[in-house]
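As you look at this complex, bear in mind that one protein chain is not there, while each of the others sits in place.
Moving on, here comes chain A:
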Amino acid sequence: MSAVRPLKRGLNLLGSRSLSRSASVAANGSILAQRQLVSPRVLRSAVVGRPLAQVATVSSPSAVRYASTSSSAPLKKTALYDLHIAHGGKMVPFAGYSMPLQYGDLSHVESHMWTREKASLFDVSHMVQHQLSGPGAMDLLMKVSPSSLDKLKTNSSTLSCLLEKGTGGIIDDTVITRRGESSFYFVTNAGRRAEDLAFLEAEISAYKAAHGPDSLTWDILEDRALVALQGPQAASVLQSHIANSGSADTDLSTLYFGNCRDLYLTLADGSVSAEPVLVSRTGYTGEDGFEISIPAGGACASLPTQVTDLLLQNPEQVRLAGLAARDSLRLEAGMCLYGSDISTAQTPPAASLGWVVGKDRRDPASATFNGAEAILPQLASPAKTLAQRRVGFTVEKGSPAREGAVIVDLNDESRTPIGVVTSGLPSPSLGGINIAMGYVKSGMHKKGTEVGVLVRNKVRKAKVTGMPWVESKFYRG
């Protein structure tokens, strides 16, 4: 038998997989090498020279540590913590916060299906909301990201990546929204907070040193909560609570995927919210839905709870959903999880995210974004420059292939690793078919290619599959 994984650990740590891994991923150039602990006997040949960094992190009894944050720091609570507890939230440590994994009313699978069929509300307030404005805001963001932000219309957004200087490695993925001529709102991952802030601090300081202190104003919006309302009924539910319905601006049928709007809500007591919430038609489930940024400071301290209660008014339509459903939903939608599927070890093209590089930013003569020198050749000739590709797999019936499972060539008796699974589970929407995302060496990445995946030392057949597995239902009008 390979790695022994007592059930006890599984129960204690359900939902609390150490994010410290993202640190070791970041420090590590080889995707294959970083996973050797899954099946030490099989992989020993592949891990020469790789220290057991992951082992060290587990000796901490809390079992959860986050990159660059202290393992002993008390867990933070979002503005909705009490609401989670009141709804039977099973709380787990996540990115320094105590966050709900799931709730008492629905199992993981039920909650997942509820989102696909009705609507679910997720608290994502742990994520980091930023505002960057000033005459240099566009320049700065177009240096740290490869997106064509100058082509972005006001109140529209794009998925992007923060890129490391020189290497072009992905420091984090982010959604950037243009809020005005030179004003941007963007959201980054909670698990990357320390790295992102250090990176942005350095970039912004350097920019200000060159262009003056008034060139940029950067705010981390600590006093705003963030919730995601996702699912086919999300729009009708949200529409019913928007104040002053009638004018074109309040009509969600004209708010398309990737766009946002400031909207006032009519609260349960009939009053109109003192401040607007920022409603963005986007999400991380593949369903139609919204992310709603809610002011939580000063007079608005109770607004996050009020808005959440409002959206939860009809339990036949909207239920709370936690991290467990969020993970299975996003994987079915083919979306990456930073720290699992992408890291600083990948550039966007290496992570099959080359499309985040703006079409008009690919000319080596004029490209100014971090890592352009590494990224542009990869876009120009991927076959020559990319050793491996991120693809989807469908794995044969039986034991699911999960993160860390090694991919092998079915014709190779020696089971030399040719890739690794970075996310995988039995898909609730597909009746339990095993799906997985991962990296496989170039040449083996074409759709339909048959490969093997090692699960507990048994080779299971898998086929390279297009993503997403569940068709996205973004509202594009």
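Everything that follows uses one rule, which is that a residue touches a chain if its C-beta (ideal position, glycine included) is under 8 Å from a C-beta of that chain, and two chains touch if they have at least 3 such contacts; residues count from 1.
In the analysis below, contacts and distances are computed from a predicted model.
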Can you pick, from "Vacuolar protein sorting-associated protein 26", "Glycine cleavage system H protein", "DNA replication licensing factor MCM4" or "Skp1-related protein", the UniProt name of the chain not shown?
"Glycine cleavage system H protein"
Just name the one of A:231, A:295 or A:426 that touches the chain not displayed here.
A:426
Out of A:229, A:323, A:372 or A:437, only one touches the absent chain, namely A:323
Per the whole complex, from A:173, A:203 or A:409 the residue touching the absent chain is A:173
So which of A:337, A:386 or A:462 would be touching the chain we can't see?
A:337
Residue numbers in chain A that touch the chain omitted from display
1, 3-21, 35, 37-38, 40, 52, 54-55, 57-59, 63, 94-95, 101-102, 107-109, 112, 124, 127, 159, 173, 175, 187, 189-192, 284, 322-324, 326-328, 330, 335-340, 398-400, 402-404, 425-426, 428, 432, 456
